[in-house]
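The complex appears here without one of its protein chains, the remainder shown in place.
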Amino acid sequence: MSKKLWGGRFAKKTDPLVEKFTKSIHYDYKLAEYDVIGSITHVQILKNAGYLTYTEAFSIIKELILILQSIRKGLFKLDSKSEDIHSQIQNMLEKKLGDLVLKLHTARSRNDQVIFATKIYCKWAVLSLINKDMKHLINSITKLADENKNIIIPGFTHLQHAQPVYLKDYFGAYESMLRRDVRRLLNISQNIEIFMGAGALAGTPIVSKEYNQKIEKYIREIGIDKSFNIKPTINSLDAVSDRDFVIEIISALSIIAMHLSRLAEDLIIWSTKEFDFIEIDEAFCTGSSLMPQKKNPDVLELVRGYASRLYGNLVSVLTMMKGLPLTYNRDMQLDKEPLFNSFEIVSSELKVLSGLIKTLKFNKNKIKEHLKDESLYATDLVYYLVKKGESFKKAHDIVGKLVKDSLEREGGIQGMSDKDLKRYCAKFVKSEILKLFDPLESVRSKKSIKR
Amino acid sequence: MSKKLWGGRFAKKTDPLVEKFTKSIHYDYKLAEYDVIGSITHVQILKNAGYLTYTEAFSIIKELILILQSIRKGLFKLDSKSEDIHSQIQNMLEKKLGDLVLKLHTARSRNDQVIFATKIYCKWAVLSLINKDMKHLINSITKLADENKNIIIPGFTHLQHAQPVYLKDYFGAYESMLRRDVRRLLNISQNIEIFMGAGALAGTPIVSKEYNQKIEKYIREIGIDKSFNIKPTINSLDAVSDRDFVIEIISALSIIAMHLSRLAEDLIIWSTKEFDFIEIDEAFCTGSSLMPQKKNPDVLELVRGYASRLYGNLVSVLTMMKGLPLTYNRDMQLDKEPLFNSFEIVSSELKVLSGLIKTLKFNKNKIKEHLKDESLYATDLVYYLVKKGESFKKAHDIVGKLVKDSLEREGGIQGMSDKDLKRYCAKFVKSEILKLFDPLESVRSKKSIKR
Amino acid sequence: MSKKLWGGRFAKKTDPLVEKFTKSIHYDYKLAEYDVIGSITHVQILKNAGYLTYTEAFSIIKELILILQSIRKGLFKLDSKSEDIHSQIQNMLEKKLGDLVLKLHTARSRNDQVIFATKIYCKWAVLSLINKDMKHLINSITKLADENKNIIIPGFTHLQHAQPVYLKDYFGAYESMLRRDVRRLLNISQNIEIFMGAGALAGTPIVSKEYNQKIEKYIREIGIDKSFNIKPTINSLDAVSDRDFVIEIISALSIIAMHLSRLAEDLIIWSTKEFDFIEIDEAFCTGSSLMPQKKNPDVLELVRGYASRLYGNLVSVLTMMKGLPLTYNRDMQLDKEPLFNSFEIVSSELKVLSGLIKTLKFNKNKIKEHLKDESLYATDLVYYLVKKGESFKKAHDIVGKLVKDSLEREGGIQGMSDKDLKRYCAKFVKSEILKLFDPLESVRSKKSIKR
Partner (left out) sequence: MSKKLWGGRFAKKTDPLVEKFTKSIHYDYKLAEYDVIGSITHVQILKNAGYLTYTEAFSIIKELILILQSIRKGLFKLDSKSEDIHSQIQNMLEKKLGDLVLKLHTARSRNDQVIFATKIYCKWAVLSLINKDMKHLINSITKLADENKNIIIPGFTHLQHAQPVYLKDYFGAYESMLRRDVRRLLNISQNIEIFMGAGALAGTPIVSKEYNQKIEKYIREIGIDKSFNIKPTINSLDAVSDRDFVIEIISALSIIAMHLSRLAEDLIIWSTKEFDFIEIDEAFCTGSSLMPQKKNPDVLELVRGYASRLYGNLVSVLTMMKGLPLTYNRDMQLDKEPLFNSFEIVSSELKVLSGLIKTLKFNKNKIKEHLKDESLYATDLVYYLVKKGESFKKAHDIVGKLVKDSLEREGGIQGMSDKDLKRYCAKFVKSEILKLFDPLESVRSKKSIKR
């Protein structure tokens, strides 16, 4: 049985089943760094409040920094026998510092410690996701769009041919989504307030102003230029039982995963034999053990599928919080696996998509073939008639009938004579409308989008 | 069969099953006002762009304003045969204005119209929820807290006695949550960008600058001092297929519902015979058809239960969007019922809770009885020893044992002699510690919370 | 304020907000018929137990049957002022029978009444869904499969060409799913046990054997040949607080909706210009207000989307039940809207799909074109080599290389000379393998499926 942060009141040992069932170190080890940062701050507060002498504080901080460095260097060893990461770190300190460490728990509860570490983790994970993975995917997309800026493709609504659009605008839609995702995550992250001094739920004997702290320097050491303000708790009961930020983040990550699932779906459809718009690089496909010809877009299918995992995580945390009485309840420990897992999935999706997008090739000839579909220009025919004075709705009806009939005629609309066309509307002039069946003409005529 | 906004291309009538299956007017009538506002703006744009003469624009706007007024006066009659509210309004205009209205659809698609109206609806519904229902509940809570500002109650973690806390701090926790909810909703609402000019997906022939609009005046007419900027669409493919804002709002409403479910749970537990902390007014309780003594907290149970409905709505919209190819797909129509329903539930919960909270009575004597539980002051005993030089962890162990033993002793800790106490720790002085078993002393000693 | 089934203990009137918030008649009116059936049975039990005379019982049952008939004839008028349907029916009886009806509540609670009616509703709704809507769709599918039994299509895995399959087998897959759905629903329905005698939670003074009842005759009257056994409650606390059957049914309906969403997705993809496998009848499509050429598969998109609504309903009921203390809590009232809504959605999906499927046309020429893709026969080439003694994995490698190279050669594999082919494997004989590129040959060679 592992050494615990509690126990004086207990005569019996914890049942081994309970040890196993309540343990969290196999996932909360991710909080190690943030727990140490919290402890360093807490030691300074204890010193200022007179609970620790300068020398005592110095000794503890020295050890904490050693642990911090070992974590950052990847040398930290998990003690899987510990109940959680907070206990392990406490036990490590005790081995080095002996009884001095017993003072560390003054005016501090694990509830408070856990939420502190989780909040710092979230702020950090958001910054890292945005500045690395999301940036990379956005870059890959904009680069791809730029390299293929002259390609025009059939635009779709209802997966049916709608109007020609620039390929760069198609990818620009995903760029828009991702940039909105970045703003949303940043917003959420900035609104996470980091409190200290809640104790277990009722506050601590240390005066509130001591809890005005910054945790800048420890982070600056690893070359990231960011500091977080720590504030005295405003409402201590809320402080220890709030998990809103976890829900908000998983919700925002779910939206990202949803956006990526849409991109994946589009590329899966475009890579079918029938569409044949794109060629996905072999390095990003897999084959079949039975059918030798297969080159499957498995990566994209998994991206599409993983959105459902994020949704499950969101449901899990929301449902866990429903109807919980104030203040802290152990159920809340179950927020961490879904949180960590959500970051991991989205991060890996962004990484692998970024690679896949970079190597995407477009089958220009095939796309051009698809652009010959006359129905793509039907709306342009309507605008043509409107410019000639027809009301939009009537022009819409005229062109609707024209398209319908043309489907059963060889040669289509372009094959009709001027006389044929005039039977639909006297305003049609064959030589003029022939120019409309041109993708470039079509996209250029849409002035509502600033280029 | 109803008159549709489309149809020229169709030789056959729509199957009646399809009419029924695709119809949305029974719920999207809620968008009536915002659809008209959109149309008024659109007419101005068409006029500026030369598609309508001044006189034509004036005639249409005049009719639109009449419809707007009838909606605002509650006189608007739903035509349940229409496909959707947008079609009904178009048909109403056509009856009045004849062929002139056929020009109204120039450079406009329903996809675009729907998202415009939904966005305005959201901004409006958020403002209304915040300024009415949420404000009322926050006021009820702060008033209740203020009226009972001297009451101290046992604070709970794990639903077990933890430390004494002020009742006002307990309710302050919910106030904190609700204020965070207000900020979150406002934030989301402000970040909703309202675009025009996306067309169906590819933009329109009208130059982008014409889409710089404000929709202030129509709203000012009904006495609300707010204007919304309309911008030319940045990416038209994204504009018509974006439902992020719907998800964000339902997610934020889910968090509110979760907060309310926690408040409900607390009050349900507090109103049990065993806790007996509170008395819920009869006007907010219901009885039983079998058991005549029953006075049940049904309102609170429904509030607790409704959180699950919000979660279901969130899952529904998130799942609906997963893996949809660009751009608009009809699945997206299914965003509206969950959206409207979520606002309705949360609004009704806030209203009924506001009333219930106002009439809440506290059983001070019963609460005082519960405050006699010595274990509530165990942490204060620890701080007492820490102040006398004991390390926190050791003091924790000492008090843990003391509490344990006291459970089997009549008279408890306070009944022990000074000698008895010193057997646990020589630093104990009976006359000093007796003062610690006082709720007021206990809450006052927590300096970390600014008062 | 409406007349309630409870109230003696209450001095104050219910707050109007509470009336509105707790009311359920706007949806539980669907239980009217089953509530009456329950009351008829209950009256008989009261008579047998001596709580009602024969004459009293007869009078009440007579009135109940009148109400039942009015419900079945669609003549029943909802009193929207009533709290719920059970109260309305009680009030209706009271108007007719006066004080006699006050005996009806003997040994009966609303909790018990509600679950009784809900269980009968479920059994009935399942039977109706299976025997009407599901049967119709299965029939439409098998008829379509039969009418097109000779068509062979490219089979897909990962949305990539895999191997040729019979169209009838493709639709047979959906038939398999739907038949599994029927079995699942029937199974769940048959396992719903209908109890009486639980009272509010603690049982009633009537001896258990009186609760052995059948409710056959009332149902036979409307021409359905089915009876349900009613049993004395086994555990009365479980009886009133069990909602497992609601969850099971919504879960099974969710699986149906998922199956239909897959069928919809396939048909949406097949109806793209690029695939062009099928033609959806105009009566089952809709158009666009902007783009006149559009014929969109909106029905299928809504079917795809509605699955998400079912999932939301499932989450809602599961979450509502989580962590509820025994026995009945008012939260449980929130099971009915998701339950009713789930049946309605699935029923309407089945109906509209049945119509759509009936009118589906296949573009045989286009499909034949797609079947020319040589890669569809790659697996047959492997089996060819295996039959000639090559190990499967080696044959797989050989054909993999052959396919890869052929992609960059005009004429493909069939255009290679015997010598060319032998360079990949000496066992290839050109004249033999040419026969393999035949869809009929390919599907016939799969002996593992019984025909």
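Each chain gets a letter, A, B and C, in the order it is written, and its residues are counted from 1.
Note that in this section contacts are C-beta pairs under 8 Å (C-beta built on N, C-alpha and C of every residue); 3 or more make two chains touch, one makes a residue touch a chain.
Values in this document were obtained by computation on a predicted structure and should not be read as measured data.
Within the whole complex, the absent chain has one touching residue among C:79, C:147, C:238 or C:420, and that is C:238. Among the residues C:71, C:127 or C:443, only C:443 touches the chain that is left out of the figure.
Here the missing chain is touched by one residue of C:197, C:297, C:338 or C:355, and it is C:197.
Among C:47, C:119 or C:304, only C:304 touches the chain left out of the display. Take subunit C: the residues that touch the chain left off the picture are 6-11, 51, 99-107, 111, 155-159, 162-165, 169-170, 172-177, 180, 183-184, 187, 191, 197-208, 211, 232-238, 240-242, 244, 247-248, 251, 254-255, 258, 261-262, 264-266, 269, 304, 307-308, 311, 314-315, 318-319, 321-330, 379, 383, 386, 391-394, 396-401, 403-404, 442-443, 445-450. In the full complex, the hidden chain is touched by subunit A at residues 4-15, 17-18, 20-22, 105, 108-110, 199-200, 281-296, 298-299, 301-302, 304-309, 311-320, 322, 329-334, 337-338, 348-349, 351-352, 355. As for the chain not pictured, it touches subunit B at residues 154, 157-163, 268-269, 271-276, 287-298, 301, 315, 319, 322-323, 370, 373, 375-376, 378-379, 381-382, 396-397, 399-400, 403.
As a working rule, only the chains that are shown with their structure count from here on.
Contact counts per chain pair peak at A-B.
Averaging Cα coordinates per chain places subunit A and subunit B 23 Å apart.
With centres defined as mean CA coordinates, subunit C is found 32 Å away from subunit B. Shown for subunit A are the residues that touch two or more other chains, namely 157-159, 162-163, 269, 315, 319, 322-323, 379, 396-400, 403.
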